[in-house]
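All protein chains of the complex are present and in place, except for one that has been dropped.
Right after this comes chain A.
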Amino acid sequence: MQVWTKLFAKSPFKPLIKHAEVVLETVEVLEKALEAWEVGDYETMRNYARKVDDLEDFADRIKEEIRDSLSSKLFMPVNRGDILRYLHMQDKIADAAENTAKWLLVRDPNDMPEDIKEEIKSLIMKMSQESIKAAKLVYEAIVQMDTVIESGFGEKEIEKEYELIREIESVEHKIDELDTEFMEIIFKNSSKLEWGLGMYLLNIAKTLSNISDKAKDAAERIRLMMNK
């Protein structure tokens, strides 16, 4: 009797985890691009930045597939709308990474004033590391969500999930602070900076902090998934 094959539909969680994996990879490749940017290897930077773009495309395709398969005929342990909104936010993380990559490709910043060059670079790198952390935590959070369901919504597993969500929120807070610090530096030195360069740097910082913003939004959605 084939009822078993039909009655149990494909779980959306495996593809969601796959999507999170690709999103994480997108952010990781972006960090490599920024590392190349830091040392001034613009050729390598460009290659990585283009790879970020490809990965974002790939994430988009997985997203579409999940959306198509998540029809309303499924009966699931979590709200379908919550899953879709979560997916949307998770995908936005990759979009944010792609935006950073786009700004990287706009120009070569070989004209940074020497006295603030190091400070700017180190701040950007810090932000990049934090955004990777955020993306990694989102990945862990969706894997943990799978475990939460596996355990039949066990309190212990739910507590672990809340822990991850709190961590994501603290990372986002940290990046916000770095972003503010960065803006202050740029505006303090605005007389030394050509307007295009200032805009370029501000946007890199802005898009980087966006990654963690979206990670936080995704975490919020996971929180909602648990309170059906």
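Following the convention adopted for this analysis, a residue touches a chain if its C-beta (ideal position, glycine included) is under 8 Å from a C-beta of that chain, and two chains touch if they have at least 3 such contacts; residues count from 1.
Going forward, contacts and distances are computed from a predicted model.
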Q: Name the absent chain as its UniProt record does, using one of the following: "DNA-binding protein", "Lrp/AsnC family transcriptional regulator", "Thiamine pyrophosphate-dependent enzyme" or "Phosphate transporter".
A: "Phosphate transporter"
Q | Which residue of A:Ser122, A:Ser151 or A:Ser190 touches the chain not shown here | A | A:Ser151
Q. Tell me, which residues in chain A touch the chain that this view leaves out?
A. 1-13, 73-78, 147, 149-157, 228
